[in-house]
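Only one protein chain is missing; all other protein chains are in place.
Read from first to last, the chains carry the letters A, B, C and D; within each, the first residue is number 1.
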Amino acid sequence: SLAKLSLNRCSEVSDWITLNVGGRYFTTSRSTLQSKEPLSMLARMFADDNNMYLMNPSATDSRGAYLIDRSPEYFEPILNYLRHGEVIIDKYVNPRGVLEEAVFYGIDSMIPHIQKIIEDSKSYDSNHALT
Amino acid sequence: SLAKLSLNRCSEVSDWITLNVGGRYFTTSRSTLQSKEPLSMLARMFADDNNMYLMNPSATDSRGAYLIDRSPEYFEPILNYLRHGEVIIDKYVNPRGVLEEAVFYGIDSMIPHIQKIIEDSKSYDSNHALT
Amino acid sequence: SLAKLSLNRCSEVSDWITLNVGGRYFTTSRSTLQSKEPLSMLARMFADDNNMYLMNPSATDSRGAYLIDRSPEYFEPILNYLRHGEVIIDKYVNPRGVLEEAVFYGIDSMIPHIQKIIEDSKSYDSNHALT
Amino acid sequence: SLAKLSLNRCSEVSDWITLNVGGRYFTTSRSTLQSKEPLSMLARMFADDNNMYLMNPSATDSRGAYLIDRSPEYFEPILNYLRHGEVIIDKYVNPRGVLEEAVFYGIDSMIPHIQKIIEDSKSYDSNHALT
Partner (left out) sequence: SLAKLSLNRCSEVSDWITLNVGGRYFTTSRSTLQSKEPLSMLARMFADDNNMYLMNPSATDSRGAYLIDRSPEYFEPILNYLRHGEVIIDKYVNPRGVLEEAVFYGIDSMIPHIQKIIEDSKSYDSNHALT
């Protein structure tokens, strides 16, 4: 039933995590950070056996959020990708910024999709610039 | 009278709810979440008989907001739709992101409208790219 | 003198009000909400004789802001209109969203201006789509 | 030396001020608000001899920020102009909104620049609409 469904989804989310990415807060779950690309740097940072990072108090701010010294804006499409598996970038967002972050966090399966978006926007722009 | 009208609207809103969607806060009412699509997952999560979710302290953050591990940006048009029944998406927002969330929350009546917006923006873009 | 002028403007603003519109905070004054359209629902909600709304603690959040279950984004041009009487909408903002809110709050004098903006953007888009 | 330079810039900034413009916070210095247009209403509001405004507790919020009942979005380019003297408006921002605020705050030297931006965007749009 639907009530069960919502419940199951919630119980999956056993472990809420707040990230402070360059000054903006993102709330997500450990399972979102780990399921899609378990070997990525991002997944490894929040793996259960990574005591070095998770136990290190200098890596959290005063609200308990994990500090990451990167762009918050370009991190958003990456977190959404980890949530549902689609690469979705708004029109005003520079896809090169998202690529830079995907490489940094090691979300390898996302990279060819972003590269295609960059290629497409180039050909669209040049079509326009040449008319 | 107008004073009555405002009053009635307010008394309808008996039950304020704050959602923490991926780190951003949304304030709304239980009736907004439930009236439009009572059988959707979103409505079921906040139904009176869903003790499992509403009574579960792990599902709220330190400010008492209900935690949802999804994109905040693409949730906005969905919440507005539940408020007034119109599908309104800003120009810079990728409608595919909104579609993804409508499917997740189970707001079925919204889906064909979003699909039409996606189709329209494609034909608009290709008209431009081909000139 | 200029010092007097600023003073007068400030003394007019006798009564500051904070609104929590769908989760975002707006600070304004009672006179802004009431002078332009005294009979609108928004003005009536904050009228001195509306004890039902203003005295109702369930209508304020923990910071004392008045709760309104509507879109924050599309409320901005409406509040600006009440401040200075001009209808100004940014390019990326969907004017249909602003229209929806103007109707809800009962800011009737704003409606034909927004409808004209919607018409103009349609003819602009179709000129582009047809080239 | 460079260390000296940064120091000098900092010592100039003797007096930090936080403004609550319509609900958003802006941090700046008294000297920024006053140097560029000393006779503007904005400069006068924060002049040392304006005891009426600066000593008036009803003009500050609970965080000590000075309350101004105006649009935050269109105030941004004005504050930047006072910081460095250039009129810079993003593409999606409606320049008419910035003009409205420049007139309100009395930043007269900025007005012809904004008017030119409005004219330029009109002729650009009509060139596009007519193709």
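Operating definition for what follows: a contact is a pair of C-beta atoms (placed from the backbone, for glycine too) under 8 Å apart; a residue touches a chain by one contact, two chains touch by 3 or more.
This one's a predicted model, so the numbers in the text were calculated from it and none came from an experiment.
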item: In chain D, positions touching the absent partner; value: 2-3, 5-7, 9-10, 13-14, 16, 18, 24-29, 32, 76, 79-80, 83-84, 86, 88-92, 123-124, 127-128, 131
item: Residues from chain A at the interface with the omitted partner, ascending; value: 20, 22-23, 39-41, 44-45, 47, 49-50, 52-53, 56, 58-59, 61, 67, 69-71, 73-74, 91-94, 96-97, 100, 104, 106, 125, 128-131
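Please note the rule applied: only the chains that are shown with their structure count from here on.
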item: Rounded Å distance between chain A and chain C, as computed from the means of their C-alpha atoms; value: 35
item: Per-residue multi-chain contacts in chain C, two or more chains; value: 91-92, 128, 131
